[in-house]
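What you see is part of a larger complex, with each chain still in position.
All chains are identified by letter, namely A and B, in their written order; residue positions are counted from 1 within each chain.
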Amino acid sequence: MLKPLGDRIVIELIEVEEKTSSGIVLPDSAKEKPQEGKVVAAGTGRVLENGQRVDLEVKEGDRIIFSKYAGTEVKYEGNEYLILRETDVLAIIG
Amino acid sequence: MLKPLGDRIVIELIEVEEKTSSGIVLPDSAKEKPQEGKVVAAGTGRVLENGQRVDLEVKEGDRIIFSKYAGTEVKYEGNEYLILRETDVLAIIG
């Protein structure tokens, strides 16, 4: 299990099937990097200058949209994950 | 539904019809990027260093003017949105 630190989260990428306007499914190399993910683990939050810890808004299981190119790719037990800071999460899909 | 995080908002672009001074409507590629939008969803606000959360000034339904090139384009359920930070909002059209 991966336990992210502070304001970090671990996500699995969600592959969104992408077609061109003429209906052709694009091969992998022609697609933009995915922007959707599912939260697998969330950190304990960041610590403010007054010592208070702020809970993350994002929770395990949330589907999120995140900034392209954000985060670090990590391979763990054969699976690929992305570790982001919560500030790179744009929105939760609710 | 898209739930933006922190001080972020989700907006729909408002296309402003643009004519040249001689009255000719410009085709899309010749226009500047739009600067007007309608707020579709607003985040819960940013957290200050004393732990207090500051409500956004911008509310769902507001028409806003925002900084050109700010934000991230997001496609969700076939629609296009822009996710901005409130600090990129210049003014509310009231």
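Operating definition for what follows: contacts are C-beta pairs under 8 Å (C-beta built on N, C-alpha and C of every residue); 3 or more make two chains touch, one makes a residue touch a chain.
Predicted, not measured: the structure shown is a model, and the values here were computed from it.
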**Complete:** Whole-complex count of the repeated chain (2 shown) stands at 7
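The rule is simple: only the chains that are shown with their structure count from here on.
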**Message:** Counting only Cα atoms for the centres, state how far subunit A is from subunit B in Å.
**Reply:** 23
**Fill in**
Touching subunit B in the complex, subunit A uses residues 35, 48-50, 52, 54, 57-58, 65, 67-68, 86-87, 89-94
**Asked** Once bound in the complex, which stretches of subunit B touch subunit A?
**Response** 1-6, 8, 10, 41, 44, 47, 49-51, 72, 74, 76, 83
